[in-house]
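Here is the structure we will look at.
The complex appears here minus one protein chain, its other protein chains still in place.
So that you can tell them apart, the chains are marked A and B in the order they are listed, and the count of residues begins at 1 in each.
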Amino acid sequence: MTTVEQPLGLAGPKRGRMARGWRTLRKAPFSAWFGLVVILAYVIVALFAPWIAPYRETQVFAEPFAPWGGQFALGTDQLGRDMLTRLIYGARNSIGIAFATTLLSFAVGVTLGLIAAMDRGWIDQFLSSVVDVLMSIPSLIFSLVLLSMFGSTIPNLILIIALFDSTRVFRLARAVGLNVVVMEYVEAARLRGEGLGWLLRKEILPNIMPPLIAEFGLRFCFVFLTISALSFLGVGIQPPTADWGSMVRENATLITYGDVTPLLPAGAIALLTVAVNFVVDWFLHTTSGLRDEH
Amino acid sequence: MSIRGARLSSRGKGDKLLEIRDLHVEGFSDESWHPILRGVDLVLNRGEVLGLIGESGAGKSTLGLAAMGYAKPGCRITRGAIRFDGIDLRAASEAQCRALRGARIAYVAQSAAASFNPAHRLIDQTVETAVDHALFSREEARRDAVDLYRRLQLPAPETIGFRYPHQVSGGQLQRAMTAMAMSCRPDLIIFDEPTTALDVTTQVEVLAAIRNIVDEFHTAAIYVTHDLAVVAQMAHRIMVLRHGRTVEEAETREMLSAPREDYTKSLWAVRKLAKPEHPAGAALLSVSGVSAAYGNVPVLSDVSVEVPRGRTVAVVGESGSGKSTLARVITGLLPARSGAMSFAGQRLSISLAERPKDLLRRIQMIYQSPDNSLNPRQTVEETIARPVAFYRGLRGTARNTRVRELMRMVELNEGLLYRLPGELSGGQKQRVSIARALAAEPELIICDEVTSALDQIVQEEILKLLMRLQREFDVSYLFITHDIATVRAIADHIVVMHKGRVVEQGPRHEVLSPPHVPYTELLLSSVPEMDPDWLTRLITSRETGRAERPDRETSPRG
Partner (left out) sequence: MNPVIRTILQRLGFGLLTLFVVSVVIFSAIAMLPGDFAKAMLGQSATPDTVAAFQREIGLDRPPVERYFVWVGHVLQGDLGSSFASRTGNRRTVAELIAPRLYNTMVLATMTAVISVPLALGLGILAALYRNGWFDRLVNGVTLTTISIPEFFVAYLLVFLVVSRGTFAGTELAQLLPAWAAGTIGWLLNLFPKFPILSNVSERTPFAEHLWRAALPALTLTLVILAHMMRMTRAAIINVMSSPFIEMARLKGKSPMDVVLRHALPNAWAPIVTVIAFNLAYLVVGVVVVEVVFVYPGIGQLMVDAVKSRDVPVIQACALIFAGTYILLNLTADIVSIATNPRLLHPR
C-alpha cells in the first residue's frame, strides 16, 4: 500500500498497551482460559496452604490407609497422615522448589546466553562448548549420580537441576539474542554511543521477552517433572516434607487394589503441567505470529 | 519499428486464452478478511505478453496466481470468473486445476534460490512436471531440458542440470526456472518479478533470455513487476493495478508515450526528480587509501573518497561491491586494516570505541529497511527522544517540544507519537529513522540504500525530504545505492565501486557522460530505460562488441 496518512489515533502511551493486552486475552481460546484458571488456583493453594489445609503437614493419625470420606476427605496415607492436607502442602513444596529452580536456571542461563550473544568471541566459544558437553549428558541420570555424591538435600536438588536446565536456557537466550544483536536498531544504538546496560535492557531484552516467557513455562514444567520423578524414585525431596512425587511412591501399593488415591498426587502434577502447556501454546501463537497460515 | 514491433502489430487476431472477470480476492490478517483484489478484469490472447505493474500491495502477484486458479494460503477467491482456454477454473475441481498447473500454465517465482527444492538436482526438478504429466519419457525430458538450458544461454547446458540449486548463481537459477516452466510447453507462463532480486548487469541477461524463449515458443505470459522500464521491454500490453483495482490498461507504446491516469503518470515521478548539481566545497569527511576485510576475506582495497560539506556523494555499485562495507568502516563498526580518515579537519579514529560522544553525534546513519533499524518495542516518541536526551541532555518539556519539532521537520503527524513501528507504513517508518538521525543535529548522514525498500512514489517523497533537509541544515550525505535513477536525481558527486575498489569517481555530469570506464559503461548501459526497444538495441550492440571481449559468465558458478 502507498503512504496514505492514517487517521489519527490519539492513544496515550500506557493505555494503548493495556488495551492491547486485554484484547488478546479476551480472544484467548478455552484451553488457555482453562490453563490460566488452573494455574491461578494452584498458586492460591500453594500460598495459603496453612489456612486451607484441615490438619498440619506432618500430623500423624492412628489410622493408616483410611478410606475416603468421614474425618479424612481423601483418606490417610501409609503412616496415617491426612491425604488432603499432604496434597495441599505438596502444592506449596513441589511448586515452590520447581519455581525456585527454574528462576535460578533462568538467571544463570539468560545472563550467560546474552553475554555470549553480545560477545561472539572467545567467551561465546568457551561457554557454548561447555554447554554442548553438558547437554550431551542425560540430565536425570547425572542428577542421580550427583545426588548420590552430595546427598539429597533440597539446596543440592535445586542447584544440580538448575545447572543442567540452565544449559537449555543458555542455548535459547543465545540464539534469540543473536537474532536481535545483528538488528540494525542495535547497531544504531551502538553508533549512538550507548553502553552495554542500555543495549541489553532497552534494545535487546524487550525484543526477546516473548520467547523467554514461553520458555520459562516449558522449563518450569520440565523441572517440575524431573523433580517429581526424582522424588518418586526416592532420591528427590525427602520425607517428611509433603511432595507429590514421593506421595505417589509411598501410596503406590493401593493402586493394585483398584484404589485411585495414588493417582491424585500424580494427577495434580499432570494437571498443572498440562495447564502451563496450554497457556504457553496460546502465548506462543499470539506473540510470535506462529500462526500456521502465515 | 523493430522486428518485434512488426510481429506485435500482426498479432491480435490470436484467440482468447485467459479471461478473468470481476475477480475479488481476500486475504486473512489481523483476525479478519481484507480485500486484495476488488473486481479486476483481464483478457489475454494466445502468444500475448501482458505486463502487470503496481506498487507493493496492489494485488499484482495475487492476480498472477489467480490466473492459475490458485490462491495463497490465507487468501481466498470470493467472486468473479476465471476462464482458461474455455475451462472455468473456479468451477474446476482441485484435481482438474492440478492437471493444468505446470503443464499448461506455468509459474516463475521471484526468488529462484528459494523456489528450487534444495534437496533435488536442477534437471530432476526441470523434468518433473513433464514426466508426471506423461508428456515425455524421463530420457526425452532430460534431452529437452538440456536443449532449453542451451536456448536460455545457460553456461555448460549439458552438465548444469546435474548441479544442486545452491551450486548455481542467482541469474542462472532464474533462467533454469524459466526452463522448468517451459518444459511442458505451456500456453501461459506467469512471471512473478523474476528479476527483482538480481543485480542490473545480471538482470539484462535474464530479461533477454526470457524474452527470446517466450517469443520463440509463442507462449502467452503475464509479467508481474514494479519496474516500468523492465515491463516496457517484455510486454505487448501493460495493465496498471492499484489497491486491487485496474487503473489503466493500454498497448505498451501507447502507455509509455501517453499515460492517461494521474496515478500512472506519478509512477514516472522519481525519474523526473532532478537536483541541480553543486560544485564541491571543502571536504567534511575524507577517506584515503582505506582497506578492510572480514576475517581473511578482503572487501575493500585502497578506497579514497571525499564528502564535501553540504553536498551529496553517491556511492554506487552492485551487491558485493563493498559499498555498504565502506559505510561500516566510516562509522567505525568495522575498523579499517589500513588507510586514514579525517572528519572536519580532525583525524577520525578507525574504531567506534575510541570516538568521543560528540563525534558520534556529528555522523549519523540511516538504514535501508526501517523494519530492522527501528526497535519494534519502542514507540516513535521513545525512538526520537533518545538521541535528544542522550546528546543534548534535554528533559521534560524541552525534550517533548524538540521531539514534536523533529516530527514536523520530517512531515509526520503528532498523532503518530505513541505508535509502535509495526503500526506505521514503510514511508512513515523511514521518516522516523530520518527524524532520529536529525535529532542528533549531525553534519554527515550516511544513507545506506534508504529508498530501495520503498515504492516509487514513497521513494520520491523521501528523496525530496532529504534534499529539503540538506538545504535547511547544510548537512552532507554519503548516499549508498545500487539504483542509478536515484543517483541521477540527487548526487553532486558519484563514486562507482566494483569488487571492493573505486573504479571511477567525479562530479555527476562527468561520471554519467561518456567516455566511461568499462565497468561504469556496463553498469550504466544495463539500467533499463523507458523505451520498448532499449533491450533489443542493447543486446544487438553488445553482440557486435562481444567479438572484442570475452564472455562475462563462462563458469557455471558465475
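Following the convention adopted for this analysis, a contact is a pair of C-beta atoms (placed from the backbone, for glycine too) under 8 Å apart; a residue touches a chain by one contact, two chains touch by 3 or more.
Quantities reported herein were computed from a predicted structural model and do not represent experimental measurements.
Engineer: Can you tell me which of A:F61, A:F99 or A:F142 touches the chain that was removed from the display?
Structural biologist: A:F142
Engineer: Out of A:I52, A:A100, A:L205 or A:V274, point to the residue that touches the absent chain in the complete complex.
Structural biologist: A:V274
Engineer: Pick out which of B:H120, B:K265, B:R395 or B:R471 touches the chain that's been left out of the picture.
Structural biologist: The missing chain is touched by B:H120.
Engineer: Going by the contact rule already stated, which one of A:L47, A:V60, A:L178 or A:L233 would touch the omitted chain in the full complex?
Structural biologist: From the options A:L47, A:V60, A:L178 or A:L233, the contact with the absent chain belongs to A:L233.
Engineer: Applying the definition given at the start, please give the residues of chain A touching the unseen chain.
Structural biologist: 31, 132-133, 136-142, 144-145, 147-149, 221, 225, 228-229, 232-235, 245, 248, 252, 255-258, 260, 262-263, 266-267, 269-270, 273-274, 276-278, 281, 292-293
Engineer: If the missing chain were put back, which residues of chain B would it touch?
Structural biologist: 65, 68, 70, 72, 97-103, 106-107, 109, 111, 114-120, 128-129, 132-133, 163-164, 166-167, 180, 557
Convention: only the chains that are shown with their structure count from here on.
Engineer: Using mean C-alpha positions as chain centres, tell me how far chain A is from chain B in Å, no decimals.
Structural biologist: Centre-to-centre distance between chain A and chain B: 46 Å.
Engineer: List the residues on chain A that touch chain B in their complex, please.
Structural biologist: That would be residues 1-6, 8-13, 16, 27, 183-185, 187-188, 190-194, 202-203, 206-207, 293-294 of chain A.
Engineer: In their shared complex, at which residues does chain B touch chain A?
Structural biologist: Those residues of chain B that touch chain A are 28-29, 31, 55-57, 73-74, 243, 331-333, 352, 355, 357, 360, 364-365, 367, 369, 372-379, 381, 386-387, 390-391, 413, 415-416, 418-419, 425-428, 436, 440, 455, 457-458, 461.
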